[in-house]
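Removed: one protein chain of the complex. Kept in place: all other protein chains.
Here the chain labels run A, B and C in written order, and each chain numbers its own residues starting at 1.
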Amino acid sequence: MSLWEYANPVKFLNLSTRALPWVSALSVICLIVGLIWGFFFTPDDYRMGSTVKIIYIHVPAALMAINSWFMMLVASLIWLIRRHHVSALAAKAAAPVGLVMTLIALITGAIWGQPMWGTWWAWDPRLTSFLILFQFYIGYLALWKSIENPDSAADLTSILCIVGSVFAVLSRYAVNFWNQGLHQGASLSLDKEKNVADVFYQPLLLSIAGFVFLFLTLVLIGTRSEIRIRRASVIAARKLLL
Amino acid sequence: MVLSVLDLCVSRSSQVLLANVSFELAAGQALILKGPNGLGKTTLLRAITGLQPALSGQIIAGEDSFAYAAHADGVKPSLTVAENLQFWADIFDNQDISSALSAFDLNELKSRFAGMLSAGQKRRLGLARMLITNRPVWVLDEPSVSLDKASITQLEEVIKQHLQNGGAALIVTHGHLDLGSSCRTLSLDRYKFNRGVYDDAEAFL
Amino acid sequence: MRIVLLRDLKLAMRVGGGFGLAIMFFLILVVLVPFGIGPDAALLSAISPGILWIGALLACLLSLDRIFSLDYEDGTLDHLAIAPLPLESVVLAKATAHWLTTGLPLGLISPLLGLMLGLPIEGYLWLVLSLVLGTPALSVIGTFGAALTLGLKRGGLLLSVLVLPLYGPTLIFGAEVARRGSAGIELQTPLLMLLGLSFGVMAILPFASAAVLRINLR
Partner (left out) sequence: MTIELGKYASFVLSAYAITIVLLALLIIYVFWHNSKSKALLKNAELNKDA
């Protein structure tokens, strides 16, 4: 039973019915425990005071914003190369989730920065690149909505996603070059030895897990609805012929 | 065989129109495809010329052997007749546009702007473009639309001439085209597909 | 490819009024800026490189949907798709034609508008250079957007929504070159980035645009 078996829409529907309860349960647990632990049981940061608690929503949302675009890129490549409908529809289902995650990252980033930078919006490279990513999501969804034929819509949006990814990376460096960063160093970068102090670390990992599972749950549900819509239009097309 | 089509299946926006279409076309032959509107004749022609991917089946023909003429004949109103033809002559790198001009007697219209031509003259200019491509297999979609009697006989003459020097023609038309002995007719009705959706949308059922 | 380019230029001269349209728009836009920001010369002079670059960018953006639409409606694209030349070269020819009728004239006329905004003297050379080197990227990216929205009913608005985020890096580097040029600062890095971007985009994007065209011609 190779991985590509799940690419068949009907099989995917049955399979995801079994997986859905687990994923959604996991996401609820991780989210609740992670956020409550981070919100109530961690000390204030000596410099940032209680605003450090925003880390538990800003960092996971930012991570998910980037990873969901990456997932859409992979799904688009799979669609273009192997023509599996499920991956094209999964990319379509992931877009709104990625959009909202980017929005959350932007807003919480701005709120978190306000006490430090003294302004509601700072043209900080990282925040600005999330703004650019937000525009890419808008463009991607707009293109999906404006094409009737589902197959060419999947093709065109996949190509846009690939080209968009190249330009997203380009914009990331262009924005970095354009304004030296105000943003705190990467809280979770793998190369740096000292990450965030341990006491903040565990709840952060947990809320990240929560966001990841939430993303998976929403994308699973979204893909299932896209498959049903396609199925309905295919049935209608067949009825038209008889 | 200049062109052979085996079990071709063609769809439009994930709805199968024609399935298992098979026919062959030898040099010097013409084939007229008949069938009601909306059957998918244009889609079939576009699939054969490669403008549209077919669902399944094979199209065996020489490399770059198709010349396609459809309703939209690619005529630029702001260019003169000669400039229009010269553009296509450059693209298909064939320098001699005079034979095409005389074949459809557009000589005296040579320096007139295509925008000023009548519908019939514009059609003739679009068809003259076929000659310029000097490609063996002509694929014509309703070539005799908006042509008067005289132009139709002219069209028939040109096609017969093309057939004599080894070309082939695949024509979709409602009107009658008398192309002499080497012309067959094929009705596409029996390839009409009505058992439902065939193409990869089938995966959704 | 040259054939398609020459014909498009001939068509642009006869029908589209050539590059007059883009220059008029650029002029009007740059005149509007002082109305909006006020006549304070020092301020205008400080922001003039940015304004001129944004003006050129918007002028390019507005003339994008004409790139394919005419040839799409009258069937020329179908015939070009069957013709012996690769679709990628047709796309590159279209992008070049668009650049020759918008990007290049804007770059050449920009000093005149720089005068109006009080651009510092040493800035003129770099303004023209950055525009002439940067607008090819705008045309090629724009052609990709035009191919994407081919045949859509309200494609114009969608075209801007799709293309503007892609214009980001070009604007940042182009305006930076112009700004540093007018301030007399060393500008080698942004200039190299702008060049890299323009040529990189010219090399890669036509393949994506051609693929998109083939899909839209179905």
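As a convention for this text, a contact is a pair of C-beta atoms (placed from the backbone, for glycine too) under 8 Å apart; a residue touches a chain by one contact, two chains touch by 3 or more.
If you're wondering where the values come from, they're calculated on a predicted model, not measured in any experiment.
Across the entire complex, contacts from the unshown chain go to A.
Between the chain not shown and the residues A:Leu15, A:Leu77 or A:Ile111, the one that touches is A:Ile111.
Only one residue from A:Pro125, A:Gly139, A:Pro203 or A:Gly222 touches the chain missing from this view: A:Gly222. Summarising the interface, subunit A meets the missing chain with residues 35, 39-40, 44, 48-51, 53-54, 57-58, 61, 96-97, 100, 103-104, 107-108, 111-112, 114-115, 214, 218, 221-222, 224-226, 228-229, 231-233, 235-236, 238-239.
Just so we're on the same page, only the chains that are shown with their structure count from here on.
Here the chain at the heart of the shown protein, by mean C-alpha position, is C. Ranking every chain by how far its Cα centroid lies from the centroid of subunit A, the top place goes to B.
Rounded to whole angstrom, the centroid-to-centroid distance between subunit B and subunit C, based on C-alpha atoms, equals 37 Å.
Centre-to-centre, using mean CA coordinates, subunit A is 49 Å away from subunit B.
Averaged Cα coordinates give subunit A a centre that lies 32 Å from the centre of subunit C. Of all residues in subunit A, only 132, 135-136, 138-139, 142-143, 146-147, 152, 155-156, 159-160, 162-164, 166-167, 170-171, 173-175, 177-178 touch subunit C in the complex they form. Listed in rising order, the residues of subunit C touching subunit B in the complex are 3-4, 7, 10-11, 14-15, 71, 73-76, 78-85, 217-218. Residues of subunit B touching subunit A in their complex: 13-16, 193-197, 200-205.
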